[in-house]
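Have a look at the structure that comes next, please.
What you see is the complex with one protein chain gone and the rest in place.
Chain lettering (A and B) follows the sequence in which the chains are written, and residue indices restart at 1 in each chain.
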Amino acid sequence: MILLFALMFPLASAFVLLAFRNADAAARAALAAGAVEVLLLATCAWKLRVAGVLEQGRYLRADGLTLFFLINLALIFAVVLVYSTGYLRHVPGGRFSSPRWFYALLFLFLFTMLAAYLSSNLGVLWIAIEATTLASALLVGFYNTEGAVEAGWKYLIMCTVGIAFALFGTIALYLAAVRGGVPAARALDWTALMAASPGLSAARDLLKLAFVFVIVGYGTKIGFVPMHSWLPDAHAEAPAPISAMLSAVLLNCAMYALLRMEAITSHAIGSSFSHTLLLAFGCLSLLAAVFLMIVQRDLKRLLAYSSIEHMGIVALGVGIGGPLGLFGALLHAFNHSLAKTLLFFTTGKVRDTFGTLRIDRIRGMARVLPYTSIVLILGGVALAGLPPFGLFVSEFAILTSAFSGSHYLLAVFMLIAFSIGFGALFYHLQRMLSGEPQAPRGGLKILASETGAICVCGFGLLVLGLHVPPVFQSMVNNAMAVLK
Amino acid sequence: MTKALDVFQFLVLIGVAPLLRGVVARFKACIQNRRGANVFRPYFDLWKLFRKEDLIPPTASLLFRLCPVILWAATLAASAFVPVLHTTALLGNHGDIILLVYLLALGRFFLVLGAMDGGSSFGGMGASREALVSTLAEAPLLLGLIAVAIVSRGSSIGAIVQWTADRHLFELSPAHAFACVALILVTIAETGRVPVDNPATHLELTMIHEAMVLEYSGPSLALIEWASGIKLNLMLSLLVALFVPWGMTAGVSFSALAIAAGVWVLKMALLAMALAALESSMAKLRMYLVPQYLGMATALSILAVVFTAFKR
Partner (left out) sequence: MGLIEFAAAKTLASSAVFLFITVLLIAAAKRINACIVLFAIQCAVITAQIVALAFLHRSVEAFAVAAVVLIVKVVAIPYALLRISRQLKVTPAVVVSTTPGQSVFIVAALILLAFAVVQPYARAFALDSEMLAAATAIVLTGGFLMVSRKKALMQVIGLLVLENGIFLAALTTTFGMPFVIEMGIFFDLLVCVLLMGIFIFRIRETFEHVDVSRLRRLRG
């Protein structure tokens, strides 16, 4: 029952929130609804830890992997919600741009992602992922400027086309399952598909075809190169909390769908094919992203390309395989979401003070915004994969798995790419921080909510970097067990 | 007995040609809310032209006088290959679709020559336009017919008609559908109807066929007009015979022939109505768009030929 409540509550709140025309009332109502939702998700998580697997009806199911990603979603959503209540002071109003629409669409977005995580059926998963595109498109175009509308249109079109390819892959999987003897009504269920590996392995070619289409389709949403061109635009033009949601949670959601598909494929025909494809896409994304980061001129686009880089690393982790590789990949997805959220939150303050996010127009931030600069530097350190933050641990795990799996060339390549990424990031940060301040505007005061949100993310990163708590470790291990 | 029937078919094709033009013009008038002329008016026109004097331009040579005759003779010969009521035609065993296409091309070639021989600038203009259209239309015409021939495993029209008549509509392959559309497009181009050429116009900007025959008068003009009518009748009957031949008979019993005649009249009436509706609803294409139009026909006919490899 709890699954159904946790799923339906955001949908209901989205509609209810539309009624609050007053910005403050909307903010308070949104915070209240958010608190209730986080509580519901925490209850789900607790029950999951106890029971291992929760099922509800035919289409809702939660297992270890779901638990991991649900914790991710709940944490980031809570932080983003708290941050947005303060952030929305800056947003100009408009027909679809009032706070009540923001909160309503945010909760709708949450609903679609929850539907993706809680689905037991790959068909429902597809529908939910497509719905996430639809729910977030209006959020991407929230500011209604030229750039925002163009970014929203590109996002909508490219992701819908990509997801259509994923639909084709899902259909091919369905066909393989039906041919392999699974009854038609259950041929897209996760449990049925995992159990039907011998039957599926008879349809090798069809399964390979299905996986290719699915990785291209969901890879469009993850941001694999060369299907990535919507990502920098969408993440740059969206409001900062929405950029954080997109970078941190939506990419993880699409990766979750890909992981489910990969598990089914590996179970049936062995992992060499799917891992090769994942390695290819991961390498390509990593390489292209770090090189493109060098030539970026806008801070948020820089962060968006960094997201592509880190999703490439996650793909590499899964592709290398083995217990350490998968552990590193999952941990990396979690850490990256914390770090990216942190950085996107600081961009809000930066834009407020300097009026722009163009790197060449921001100078002397260290003098004008000392605290923000410290947070930005720490965030940059975290994103580049340096200790003591969590991304170091996960990248180290992936590198170790590469070495132990004799992928020496790959490991060297990753190290080189990490260095280039680090270099690009700090080159741009240094340009922004040093020098004479260029006529900044005095911004609005930082609210306690914004500071609190940033601190939570930073704290999480630190904890995961210094010592991964055993509770967390066992959660990741359970997630990995689901995928085996 | 079949021979007499085939001669009768041949005479029908030739004799009904002016009537077909009159019917199409009458349908057009109805659609355009006019009274329209008598459907037998083309016969009166031919009669009038045959009794008039033949005026020859001073710069013209013997070719000018011969060309209408050659055109008329070639079109007559071509119409001897097309089955109307019976599944065979008068000269059906002596040639196949390629001969048919090139008889029509022969007639057209001499028409172009005669137009240029007349010495007027309109003649030259019409001739160059006609050369463009006919060159581009030849490929889809041949390819479409070849596609149908490949599917029916026989290149004589009689064989194709027999093959199609033995099966029913849904057994035809996609190659047939594409070839049909391509051949319809080509028919419109070959017979000079809207949207390729306007048969009712005398404005130089829009003329192709009319420009070529501007210098002709008297019996020569009568022969040319008759030949273009026969060509329309021939092409439409060919379309009917190749793609919807049901109703045609292989035997010679009186009842079967009566049914065949009735069905043929019905099909031609429907085609005439469709042609009239098409002409009334579209504007003529600008000259530089005609190659695009024929390019589409070529694409469809190529598709038809390649589809013959994918028969079910």
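Convention: contacts are C-beta pairs under 8 Å (C-beta built on N, C-alpha and C of every residue); 3 or more make two chains touch, one makes a residue touch a chain.
Computed from a predicted model, the values in this text were never measured in an experiment.
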item: Chain not shown, its touching partners among those shown; value: A, B
item: Chain not shown: contacting residue from A:87, A:174, A:344 or A:418; value: A:174
item: Options B:57, B:174 or B:218, residue touching the unrepresented chain; value: B:174
item: Candidate in contact with the missing chain, chosen from B:2, B:135 or B:292; value: B:292
item: Contact residue for the chain not shown (choose from A:21, A:89, A:297 or A:484); value: A:297
item: Touching residue (missing chain; options A:37, A:130, A:262 or A:450); value: A:130
item: Footprint left on subunit B by the chain that the document does not show; value: 170, 174, 177-178, 181, 291-293, 295-296, 299-300, 302-303, 306, 310, 312
item: Residues of subunit A in contact with the chain not shown; value: 59, 121, 123-124, 126-127, 130-131, 134, 137-138, 141, 144-147, 149-154, 156-157, 160-161, 164, 167-168, 171-172, 174-175, 178-179, 184-185, 187-188, 205-206, 209, 232-233, 236-237, 292, 295-297, 301
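To be clear about the criterion, only the chains that are shown with their structure count from here on.
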item: Interchain centroid distance [CA atoms averaged], subunit A/subunit B, Å; value: 66
